[in-house]
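Quick one: the structure is below, questions incoming.
Removed: one protein chain of the complex. Kept in place: all other protein chains.
Just so it is clear, A, B, C and D label the chains in written order, and each chain counts residues from 1 on its own.
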Amino acid sequence: MISIPYILLIAFAGALLSFVIHHIAPKLRTPVALLTTVLLLYFVWALPANSLINIKIGDFILTWGTTAYGQLFGMLVAVLGFFTVLYSTDFMASKERLGYFYMNFLFVIGGMLGIVYSQDFISLFFFWEIMTWSSFMLVIYCCKDAQSIGLKYFVFSAIGAYSILIGIVLLYSSMGTLQFKNIFGHINEISTGIKISVIILMIIGFGVKSALMPLHVWAPDAYAVSPSPFTALFSGALSKMGIFGIGLVLFKLAAHTGFYSYVQYTLAWIGGITALLATFYAIAQTDAKKLLAYSSIGQLGYIIVGLAIGTPLSIAAALFLAILHAIFKSMLFMATGAVYMRTGTTNMTEVSGLIRKMPISFVTALFGIITVAGVPPLGGFAAKWMLYESLIQSGHYFLVIVIFAASTAAFLYLFRYIFSLFLGQEEKEWENVKEVPWTMQIPMILMTIFVLVIGVFPGLLLDPISSAMQYLNVKPFDYQMSVLFNNWGGKVDMQIVVRSIAAVFILLGIFITIKGYRNTRYVTTKDIHTSGEIPTENENLTYAVDFYKPFERSIAPLLKASIDKVYTLTGDIFEQAFDYLRYVYTGNGQTYAMYVVLFLAILLLFSELIFGIIL
Amino acid sequence: MSPVHFIAIPLFAAFLIPLVGKVSKNLVKLIPGIVFLYLSYVAITLFPIGIHKPIVEIIAGFKAPFGISLYYGPLAAFLTTMITLIGFVIWLYSYKFIIREPIEKYYMLFMMLITGSTGIVLTGDVFNLFVFLEITAIAAYSLTAFLRDKDGAEAAFKYLLIGSFSSTFVLLAIVLLYANVHTLNMADIATKISSVPLTTRIFILILFLMGLGIESEMFPLNGWAPDAYSQAPSPVGAVFGGIVVKASIYALMRLIYLMFEFQSVMHFLVIMGVITMLIAEMSAMRQQQIKRMLAFSSIGQMGLVIIAFGVGTEPSVRAALFQMFNHALIKSLLFFAAGYLVFHSGSKKISALDGLGHDKPITSFFFAFGALAIIGLPPFSGFWSKLYVLLSVANSGLFAAVALILFSSVVEAIYYLRVVSRLYFNTEVATDVRRTPVSGLVAMGILTLVILFVGFYPNLVLHWMTPAANELLNKAAYIKAGLFH
Amino acid sequence: MIYDKSSGKIVDIIKNYARKHSLWIVAYGTGCGAIELPPTMTSRYDAERFGIRGSATPRQADVLLITGYLAVKTLKRVIRTYEQMQDPKYVIGFGSCTINGGMYWDSYNTVKALDRYLPVDVYINGCMPRPEAVISGFIELQKLIEAGKANGAKKYKENLDWYRENQRKVIKNWKMPDYNW
Amino acid sequence: MNINWLSVLGIITTPIIAFIVGVTYGGLTRRITARIQNRYGPPSSQNLLDIIKLYSKETSIQHGVMQHLGPVFAITASITTLYFIPVIKNSVVFTNLSFNGDLIFLLYIMVFGSLGMALGAGQTGNPNAAIGVSRGLSQMVGYEIPFVLSLVAIMTQFHTTSLTDLLAVQKHFADWIIFQSPLAFIAGILAFLGMMGYAPFDVVIAPAEIASGPPSEFGGKYLALMMTSRSIFTFAKLVLFTDIFLGGASDFITLIIKTFLLYMIPVLTGIVFPRFRTEQSICFFWKWPLVFGVLAILVVVL
Partner (left out) sequence: MKTQNINIEKEIATEIQNTFHTAEVNIKRNKRIEVKLRNDLIPPFLSYAKNYLTFNHLAHFSCVDWIEQNEFELVYIIYSYEKGVIVLAKTRIDREKAEFVTTRHLWYQAETYERELHEMFGINFKGNDRLNEFILEDWEGIPPYRRDFDTVKYATDNFYTRPGREDAKDVRENVTKINKEEIPEFAKEYSVRSLK
């Protein structure tokens, strides 16, 4: 009963059903969608480890099967899918076209599950494309502005998908099969040129989804305009499909080739530069979702670095970060979505001081940013630690500097994010803002608990990761439930860390401040030192515009150089050229007749060239 | 049961319709439906036979190569079924869509056109091919001008102008062929063509290429197409895209595969296909009118088919046929949907479609569905055929063609999705009290279901593709069946 | 808060000692007196040796130094600044303007007698008082603190109504939040 | 459960010692500054008096929970950081938790306090506080890079990431890393200047400009906690640098001498230099310290 086709069937049937039900019984659409995700969660969780399905289509055999690697990502998709749909129930309640929304949402989830269980390239590509177009539909869901953004997203996705397709086609033409089991491990049977092209094309293709640097331009806008529950899924799970693919390509295809080290080195540097530049761009943003979008790009850069370095520790770090990023970025996007739901904007210069109004969202965002920053008590630290240790120990000295710079600079935008939205002046405009409903709180709270637990026991997550790494033919690495080891004999026991922090914190916190806190009286944020001047109620004391101006000035050349312009220019040139080209069809019968005659003349005159015969 | 019914019944109906028209207009509307139902019955009966063993029907009692013969092989079985299916949905769609008098003329021409197309597909005789080609063409000219407005007349005239070139070239080629081989039976020609001097053969090939290239929308010869598609009524656009062009390209490929097997011809076809596709897709990018855009997209898709035929291997021919089939379905769907979108918005401009998705959700849904399908996205049928084309092209080592096909797919995606996002995601909601007729929706619904079904279960069609492709490729078998049945 | 030395608790003695030796001033530069502060703080007179230090905000400060005449407009700000300070806090009136208006005795816009509006712990006379006088005033304040007599803030709190009345008499348009302590 | 009472003793006394030393250093700094400026200067117990006074001040208002938690975060981070640094070499009492964790870990746990402080400052809603945090974080990006470069150079050279192992390497005077890897030391010490936050890198708390920046709404206990934390943290950083570059200390006197000498570098620099703007200090850190750091790594690698 529990097998992969059922999972896909549930996803797609649920999708269509929620669309149909939207038009028949609008109240049932959300329960249907929710039920679908719950079923998916159960099915994915209970999926036996060795299920394998073959389906014959034409000449091809589509193979679907579970691997530890796929199951890792599958679980991630299912969990996030459930959380985001649960989050949507209230978030989207007032929106229109919900049937459309849930249909595409479940299509995305189904597509992603299809990808992770694919055991051949055709079905991988098949589900990849399903995921792509349904996510495109969700990107353009919101508003008119989203159209061109969605189109940009789709064009980049199509370029990515088609470069994967060219890779697939190349593989097929040289190997005659597209089954993973026939290709992985036999990659050296084909010529080097094709091997290189396949690997480069596939990395480009998967890199588009994981927003590698020159191909990232779609991401900030697409993340910013798509509805928040989907943004959480988008950044959390969908971008991980790119990572999933790159992992496959790197360890299953490229690892056996002679040029593996070059691929690794190039990819690692691309990842590092992606991390750094994306972080810098994130600092300059004023829209919270765009900021998080750039942050996602940066985090994906780390993951790519980890994968590309290729030591067991770094791969573990990358996969760990991949899973964790899905969680914490969803947390942040959900918190942002909560703010958006209550205030109607995500512009950080407009919203401020929501902490007392939305404590749960604030705590979620706080834990989120601490995890992103990689500060010890939470899960992010383990990932960062493993990544740096592996980088230093594998001799990537300058790369470690680049990503450390990125990681330090990340504090800037993280603080700006939480400060602008939740801290700072409590403005009169947001006086009546309330906390979001419980359906939205539950996913946030659960994920907050998750990052806490993972912070203390990274081993919980490293167990599935190490079995996934086994599938990827990577050597195992040492870890215990709460202890991380590096190759030089160093170790960090997270339990000791957390215990000591907690002990000091509780001692000081309880004995010094709780008493003080009780004795103090809350004063509004207007009652601050303003050199004696009395701010009026409507006076805006928020410091939110040009938050990091000095820093932006220091990195101005980097911010100015925008790859986006290059793409826009290319697009414009093409479009203009196409516009000229269409005047080939003049609409004039005489011209068409002339074309016919000319074509005949060409055929006759150049027949030697064309047919090899002189007429 | 005989394949001749495919030709005779529509022809008969075509003559019957004006007579019935004197009695009742409503009856006129029903006649094509009856015809198609009957044809489907014929198709269902003949299909299982024809797909395994060709049925050769001799008309007028003379044996091949002297008599007129019909050849109902797997390919013809496949194409006639397709024409019947498309014809049926077009009739269903036209039922409420064509409200302009004279209705009986429309249906008469439509029946003539069906006669011509099935004739092209079924005939085993070059001259009959020409005759049927002319029948199709003349019906098509008239249908183009059916709305009897200025633009329609202009488009029809252009079509006529270029079409007369086509007739001339084909006739000239047939004459030249007959002068050299003294036979008109295609199987016979195939056996005797090798005795003809190479230069003459090339010349004949060029003439065929010119003549049938015009009808099958090859690049410099397809000037008529955008105008004809966009100015004719929407079902006629579907007729062109789904029936006329498919029949013509069948004829071209049949002749080329039968008579000429130079490698260079094949390469030339690939090049022409690529050029056709690229220029058409690029031109479609900035079109202002939705039907004109669809026309260019149609041309582009035909380029894709020509590429696949040009590669000339068994998988590629199969892919080409599959692509033809899918294109006929999807493009008909798109024309249908576009027809009602234009009808509701009151303008042919794409910019007038803003927000129609809210007002007319179902029609818009069909358009969006068709757009996704024709771009080649899973899980729609277009995905598989495009994938097959790509894989087969790549298997012949033509990676440049693969890249260009994918490039044009990106362009295609851009202009289709632009329309889709305009439909759904613009806030201005136009309201049109007129409702989309049920018959139109049913027609589109049938196509949608077929597309989705084939998308999830491509084996259904792929299963028949192999014998069909083999028929086209296996010259000896055709000769054997055609001459010595 | 206990200001009294007489409680005799050692904790209080230590606290008062620390308070005495750590006076952070929020220098509200109202009038010309502010110009006397730089020499007071820098090398020539070096008030830092008594633990006197400038602080940036009223939240951190102990001493409010009114350096000169107070316009009505300024008084409003001064009151706010004073009320933002945390207990224990002291006010030093600086120069004759704060005592009786000085040369602005008949000005239409200058308050005379600062102690009507804020509880002044120490006045420093002079126009302007020289840095020696300033330091002497601070030492006076330190003595008061050590003796537990510098309880202006307490008085202010206890007699808030009287102060408020005076303040509102001068400040026509009272737009400030009321700190009810 | 057997409790090692010596460890407990260490855990209790280490922060106290750190506080006392840090506070005294702070007072001494003010005195030294005064002497250099030809002043008499406050007594060296001045900082202690200030802190006692601040603790004794009434704290009657607050702007929210984070304002409370900010200083607590800061002091927690300071004390925890101290626990993970070996204060006295091979001492049973003062080893604390230094067997666990390594340099990367320390880098991150050091940030914890700043994060808490920044959050606390943010909650107060004072724009000056936000400006201060913005400046501080920007400047942090500046100095962290050369600092990490120097750490990477050292970690690579000695093939360890553990501070205890680094201490074990520097047994004799000549083995000190300052001599073994002088370039890394230069990069590290320049970064250290920024880390300590004295002039010319004190744009974060610029009192006359942005009203002391982040702590501008903190008074009384909040400020006292922050100053305590700062004292402990200063000591922790000094011990960390001593352990990394100066071979650690096997007794208290050595520790005091070494840390004091180290401490004088930013103090004396601060006295004679005016303040840098944020972008100036970032540019400074990305110029010479960066070059030295890269050179240090290159020397190790080649």
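The criterion applied here is as follows: a contact is a pair of C-beta atoms (placed from the backbone, for glycine too) under 8 Å apart; a residue touches a chain by one contact, two chains touch by 3 or more.
All figures in this text were calculated on a predicted structure; none of them were measured in a lab.
The chain not shown here makes contact, within the complete complex, with C.
Which of C:M85, C:V122, C:I135 or C:A153 touches the hidden chain is settled by the complete complex: it is C:V122. Think of the hidden chain as still there; on subunit C it touches residues 72-73, 76, 93, 99-101, 105-113, 115-116, 119-123, 125, 152, 155, 159, 162, 166, 169-173.
In this text, only the chains that are shown with their structure count from here on.
Taking each chain's centre as the mean of its C-alpha atoms, subunit C lies 36 Å from subunit D. Centroids of subunit B and subunit D (each the mean of its C-alpha atoms) stand 79 Å apart. Multi-chain contact residues of subunit C (touching two or more other chains) are listed as 57-59. In subunit A, 526-527, 529, 531 are the positions where the chain touches two or more neighbouring chains simultaneously. If the chains shown are joined wherever they touch, the resulting network has some other arrangement, not a path, ring, star or complete graph.
Listing the residues of subunit A that touch subunit C in their complex gives 526-527, 529, 531-534, 536. Partner subunit D is touched in their complex by these residues of subunit C: 1, 14-15, 17-19, 21-22, 24, 42-43, 46, 48-51, 53-62, 85-88, 181.
Of all residues in subunit A, only 12, 56-59, 100, 122, 125-127, 129-130, 132-133, 136, 140-141, 143-144, 146-147, 150-151, 154-155, 158-159, 162, 165-166, 169-170, 172-173, 575, 577-579, 581-582, 584-587, 589, 591-593, 595-596, 598-600, 603-604, 607, 610-615 touch subunit B in the complex they form.
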